[in-house]
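On to chain A.
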Amino acid sequence: MIDGSLVSARLLVFRVGTLAWAAEVDQVREILPRLPTTRIPGAPPVVAGLVNVRGTLVTVVEGWRALAPTETSQPRPPEDAGSTLILEVASGNGTKDGSGKKLVGFTVDEVIDMVAVGDTTLEDRGGLPGVDPTLVRAVGRRNRPGGAGGGAGGGGESGKDLFIVLDLAALLGPVLTT
Partner candidate 1 sequence: MDLSQYAELFLAESREHLSACNQLLLEWERNPAALQPVGGLFRAVHTIKGMAATMGYGRVADLAHRMENLLDQLRRGGKTPSDEIIQLLFRATDALEKSVTVAVAGRERDADLSVLEAIDDAALQFRPAAQPSGLARLRPEPAPAPADEPSSSAPQVSADATKSGPTRAVHVVIRPEAPLKGGRAMLVLKKAERFGAVHRLQPPSAAFESDDFDGRLEFELETSAAPSDIEQALRGAGDVERVVVGAAAIDEAVITTGEIPVTGAPNPAGGAGGGARSRHIRVDLRRLDTLMDLIGELVTERGRLNDLAARWIGRGGDPEIDDVAIQISRLSADLQNEIIQARMTPVWQVFDRFPRLVRDVGRQLGKQVSFRVEGKEIELDREILDELGDPLVHLLRNAVDHGIEPPAERKRLKKNPEGEIVLAAVRERSSVAISISDDGRGIDRAKILEKAKREGVVGPHVESLSDDQLLRVLARPGFSTAEAVTSVSGRGVGIDVAMTRIRALGGSIEIRTQAGKGTAFVLRLPVTLAIVRALIAAVGQERYALPLTYVAETVEYGTTPTTTMEGRDAIVLRDRVVPLVDLRKLLGTNGAAASPPPRRPVIVLEMGERRVGIVVDGMLSQQEIVVKGFDAPQGTLPVFSGATIMGDGVPALILDAAGLV
Partner candidate 2 sequence: MSHTVLVCDDAIFMRTMITDILAQAGFEVVGEAETGTQAVEKYRQLKPDLVTMDIVMPDMGGIDAVREIVKQDPDAKILMCSAMGQQALVVEAIQAGAKDFVVKPFQPSRVLEAVQRVLG
C-alpha cells in the first residue's frame, strides 16, 4: 500500500550516485549550490560539516555517503559540483523554537525535476537492490523528458524513469540526535 500522505504531494527529484531520489517539496526549504563546510570533529563521516545559510548554521549530510556508500568505484564529482538541499525535518526532541523541526542540509549530485504525484505515479515497492528498505516510502516513475535517457533510472518501462521517495526522518533523524 502506498504511503497515503504522499497522495497529491509534490516531489523534488534529484540524483545521488546512479539512482534518482525524491523528497516532498514541502520539506525542502531551499536549494543552494554547494557551500563550504566546516568539519565537526567527532561527527560520523556521513556528516559533511557545518554551513552558513545566511547567518544560520546548518549541519550538512553528505548525500552520497548516506545513500550510495557502496558506489565507491564510481568517480565522485568534484567537491564543488552539485547542490545542497536545505531540508526541514521533524526531530524527535523539540528544538529551540518549539516547532519540533530542524534544518539540515543534504548534498545531492544534481537536482533533476519537480513532479506532482498523480494516481499512477507511485507504486509500493520495497526491496530495491542495494537500497535500505527502511528509507523507502514509495517508488515512482516519471516521464523521461523527450524520451531521452538521463543518467538516472533503474530500468523498467520505456520512457519512464524510476525514482525512490525517501523517508527523510528515517535517513537523517539518527544523525541529528545528539
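Rule of thumb we're sticking to: a contact is a pair of C-beta atoms (placed from the backbone, for glycine too) under 8 Å apart; a residue touches a chain by one contact, two chains touch by 3 or more; residues count from 1.
For anyone wondering why these and not others, all candidates are chains of the complex that A comes from, given by their letters.
Given the structure is predicted, the values throughout are model-derived calculations rather than measurements.
Every option in 1 or 2 comes from this complex, but the candidate touching chain A is 1. If you check the complex, the residues on chain A that touch candidate 1 are 36, 38-44, 47, 49-52, 54-59, 95-96, 102-104, 174-178.
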